[in-house]
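Notes follow the structure.
For this view, one protein chain was removed and the others were kept in their places.
To keep things simple, chains are lettered A, B, C, D and E as they appear, and every chain counts its residues starting from 1.
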Amino acid sequence: MNRFIFTALGLLLTANASATSSQEGVDFFVQNDPYGALMAILGMGIVFIVLLLLFLVFSVTPKFYQKEFKEWGSSLLSKKSKKEKYAIEKPVIPSVNSDLSGEVNAAIAAAIYLYQSEMHDYENTVLTISKVSRTYSPWSSKIYGLRKVPREHQ
Amino acid sequence: MNRFIFTALGLLLTANASATSSQEGVDFFVQNDPYGALMAILGMGIVFIVLLLLFLVFSVTPKFYQKEFKEWGSSLLSKKSKKEKYAIEKPVIPSVNSDLSGEVNAAIAAAIYLYQSEMHDYENTVLTISKVSRTYSPWSSKIYGLRKVPREHQ
Amino acid sequence: MNRFIFTALGLLLTANASATSSQEGVDFFVQNDPYGALMAILGMGIVFIVLLLLFLVFSVTPKFYQKEFKEWGSSLLSKKSKKEKYAIEKPVIPSVNSDLSGEVNAAIAAAIYLYQSEMHDYENTVLTISKVSRTYSPWSSKIYGLRKVPREHQ
Amino acid sequence: MGLGIFEFIYSQLIEFFGYTSFAHVDWRHLVMICVGLFFISLAIVKHFEPLLLIPIGFGILLGNIPFDLSANLNIGIYEEGSVLNMLYQGVERGFYPPLIFLGIGAMTDFSSLLSKPKLVLLGAAAQFGIFAAYSSALFLGFAPEEAGAIAIIGGADGPTAIFLSSKLAPEFIGPIAIAAYSYMALVPVIQPPVMRLLTTPKERLIRMKPPRAVPKQEKILFPIAGLLLTTFIMPTSLPLLGMLFFGNLLKESGVTNRLAETARSSLIDIVTIFLGLTVGASTQGDVFITPDSMLIFGLGAASFVIATFSGVLFAKLMNLFASEGNKINPLIGNAGVSAVPDSARVSQHVGLEYDKTNHLLMHAMAANVSGVIGSAIAAGILLSFLT
Amino acid sequence: MGLGIFEFIYSQLIEFFGYTSFAHVDWRHLVMICVGLFFISLAIVKHFEPLLLIPIGFGILLGNIPFDLSANLNIGIYEEGSVLNMLYQGVERGFYPPLIFLGIGAMTDFSSLLSKPKLVLLGAAAQFGIFAAYSSALFLGFAPEEAGAIAIIGGADGPTAIFLSSKLAPEFIGPIAIAAYSYMALVPVIQPPVMRLLTTPKERLIRMKPPRAVPKQEKILFPIAGLLLTTFIMPTSLPLLGMLFFGNLLKESGVTNRLAETARSSLIDIVTIFLGLTVGASTQGDVFITPDSMLIFGLGAASFVIATFSGVLFAKLMNLFASEGNKINPLIGNAGVSAVPDSARVSQHVGLEYDKTNHLLMHAMAANVSGVIGSAIAAGILLSFLT
Partner (left out) sequence: MGLGIFEFIYSQLIEFFGYTSFAHVDWRHLVMICVGLFFISLAIVKHFEPLLLIPIGFGILLGNIPFDLSANLNIGIYEEGSVLNMLYQGVERGFYPPLIFLGIGAMTDFSSLLSKPKLVLLGAAAQFGIFAAYSSALFLGFAPEEAGAIAIIGGADGPTAIFLSSKLAPEFIGPIAIAAYSYMALVPVIQPPVMRLLTTPKERLIRMKPPRAVPKQEKILFPIAGLLLTTFIMPTSLPLLGMLFFGNLLKESGVTNRLAETARSSLIDIVTIFLGLTVGASTQGDVFITPDSMLIFGLGAASFVIATFSGVLFAKLMNLFASEGNKINPLIGNAGVSAVPDSARVSQHVGLEYDKTNHLLMHAMAANVSGVIGSAIAAGILLSFLT
């Protein structure tokens, strides 16, 4: 029993498996999966595998890049971009640790009020949300509040 | 003679007439309408019927909707939209009865001057006109005068 | 020897030459131009002829139009457009003769700084350049500096 | 060997000369190039319909640069595979006009029409120009389908003309489109004499009640009811009117502003560029300058005049049944031909000549947009009867 | 002779009547027209997904104006050469959905997901609705390809549904698209009862840590790594996910803003207009109102409910393994179905009902965008296995 699992895993990891022709896909499912159970198991399995991979990679990425990427970046980039980097990262650390202040909460509430009352399409909400997300670094909030919103409404 | 008219009208109003194949359209007109008189009569007749219908419906609509539609609307809409409704309708009644004040005339003249001097395409005129139309409710004129015109010029 | 040149020129100028079918183009070059020398001579010749023509025409144009075109234009255009013409041409003459003032140099430097630091696509540079070019007539510089730049950045 | 080289270069120059336009040009190309230059200068100097005349004018230049067609270079508008030919498909298959109508719907405010629905009838009356041109074209020997396609010039609406001629007489798309757009640009020249001829001094001073402000709900209802009323009776006007009313609903619904904005800016602009350029380029001198084209131009001019006549006279007719205070100034009758918005502007101009404070623009616009609907219906009728 | 004329006019009126819609209409067209009007009023009055419902609703009107198909008028959506048919090609060939995904990628900020990658799993769990619907459709007698196309309704993503059904079961594009978009619009009605049913009062008050600000580099990395990770495992999701991640790179790279701006404005708007209108118009009553369509609608509703179930239950399952302070509020589980951004808004609304200061929107968005990726992968799986 375990033999099969290991062989299967082995095959998944080595690349010499001869790909079966998928032409027979439908016929195969007609004969072997009359109730869709196999499709459900395989389908949900694959969806979970792929999204788990995304989860794993992007759980690891932040740590990885905060050490390595920065160094690689700083070796590549000129002094000009150093300023940019700070501009990006300064707000990051405090906002991760700090609790939501009342002020930020108000900004969220306002943004949410906005989208409840007038915004009804995909873009607007996404933008609203991205604005909300940016207000976590408080000094950028005013720019987005004043400059972006009117432009998106037109 | 009248028999035919009535039968024809009857057929127009009942739906069991067998639709004649239109494939023979051209041949028919070649043989029976060498001078285009029939086409002119039928054509102008149909154009007038359709546009008369539009005329009738939209002559009736305003009265109809001012009673029924409002009630139906108010039953559907929340209290918030009541405010909107007033905002829309308040300007309607006075502007229908009032004569054109000098101020409004000036606004029209200005708008017309604008389109004479620089606006040369379809959109601009239509927009100008829609702006003029809105200036009949005087308190909206400033908004359109100041905010919209520059944006459309770019 | 000269005979051929003149005949060729003659043929170029009269229109009764029977156009040879170009279908044989590739075959011809396969047989007669194994090293591409003929293509290079003909190709560079034609490119130079065409661009020389452009050069000649647009070297002559300014003089031509400053006399004739103006008169033709003024006979066609109403008094309103006279103002425009002046608005266009006034800045022309002084800026051609004047040396670059320090102010203008600063404007160029600023424009160039802009495109070095943030503008990286075709349009922006072209626009920057067109703005720089317009700042040679100094009183238009402010308009472009203030109004156009922010709109192009978005 | 020196001689050999020169012989060779000589033959090369001949070969090269065969590739140039000089070897293929004839007087008709040069005439059309002049027409193109004339259109461009009309647009720039006189500001007549520049959004149409600049692309068409430049397209005429493009289409009249002759070359060796036998070489299969795939650059001409009538050669399959060329970029001009691909863009021209939208004209040939009647694909661009509905998209233009979508954009026009998204930019048109029908308030003026809704405010005075009876002015809609002026838009019906002016369509008589179409049917008069149909008769005349038959009389001049055109086949009925061709006559129908030519007649639509009298509708004074470029996209409608291209749409109908692509269906009824594709070989005449070029001259019909050029005629329609030319006369639309010349409306300020064609109409005023007719208007002055048919009106009395007293009539020209008639003042009309200002239009009422139209509530939002009515404006939303209009494209929906308009679609159902018009296309149930004449389903063949669906491609044009369906798109017109769809665009208008995008605009008036209040919840799809971004779609309306795109429809009336990028989308209509892209289509306008392609349509104008390829309609212009389709006028290759050697296929365009024909007796038929000249007849088409003549019929087009006549139909514009007749349409103006019918519009003005019908306004006077309506006044016979109207109470005092509800009379129509017949100077807005011309606007029923469509040619939006030039003919409405003509009403306004001529009206102001006689009374500096009498603004007819808004009323003329009602007739104007009705004219668009009217000629789309007329196109549907011709399509139905002649297919 | 007088009689002759009237006989003639009589026959003409009959002929004319044959051209009108009145001669061809049946009850199914009228039913569909009512559906179209309902969609339009839902959009205008209730503000449910107006960018989809207005074009689809008006398209339903257009598609249900009946006419004489035998006359070859080339105006119907199923007649080759009509403008509606040309625009419909983008639906039939699965051409529009990837372009919509391009635009969505260019407007989506994946920060919320990057900030809490584990919420990605909610987007996986909710795809169970798809596979449950697949089983049910098989049980109801649909062929596997048809079942796959129907099942994707449970993905709660319109473009994905159109894309997959155009590949697996083109004859069902209409009902599948209408079902998908209808239920997406009805998410605020369908989901809350399920969410309340499955959660305890205590769970509904769980507060989640605010998302961290995500550095620019991570945002740039995401579309690139996302593409390689997802499509190497399931290459058939390339058309959708490739475009989604491409759009997102245009947005996040910081150096292609003008391309991102066009992708998320003009481009997606144009495609949305064409897709909505033609999907609506494809619902001609006589081919649309069938028992199969009714079954498809039923299966669609069921799969939406099941997807919501799975999402919420999986959130509760994850909480079993999470330390205190890292618990997930199960009210965001529903957002895993995608239906961006309505289902995330539902989380926020329901959450606020129980605690006025607990904003779940950002967290729900993480599940929401994962749901989009998840259902694109599920579509790839169905496409792989059933082709």
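Here is the rule we use: a residue touches a chain if its C-beta (ideal position, glycine included) is under 8 Å from a C-beta of that chain, and two chains touch if they have at least 3 such contacts.
Treat the numbers as computed from the prediction; the structure is a model and nothing was measured.
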item: Touching the absent chain when the full complex is considered, from E:37, E:224, E:287 or E:317; value: E:224
item: Contact set of chain A toward the excluded chain (per top definition); value: 1, 4-5, 7-8, 11-12, 15, 17-23, 25, 28, 32, 38, 42, 46, 76-77
item: For chain D, the residues touching the chain missing from this view; value: 19-22, 25, 33, 37, 40, 43-44, 47, 50-51, 54-55, 58, 61-62, 65-68, 71-75, 81-84, 86, 265-266, 269-270, 272-273, 277
item: Footprint left on chain E by the chain that the document does not show; value: 93-95, 98-99, 102, 167, 220, 223-224, 227-228, 231-236, 238-239, 242-243, 245-246, 249-250, 253-256, 258-259, 261-263, 265-267, 383-384, 387
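The rule is simple: only the chains that are shown with their structure count from here on.
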item: Fraction-based call for chain E against chain D, same above half, different below; value: different
item: For chain B paired with chain E, centre-to-centre distance based on mean C-alpha positions, whole Å; value: 35
item: CA centroid of chain B to CA centroid of chain C, Å; value: 49
item: Chain D and chain E, separation of their C-alpha mean positions in angstrom; value: 39
item: Numbers and ranges of chain A residues touching at least 2 other chains; value: 120-121, 123, 154
item: Residues of chain D engaged with two or more neighbouring chains; value: 233-234, 255, 258, 261, 384, 387
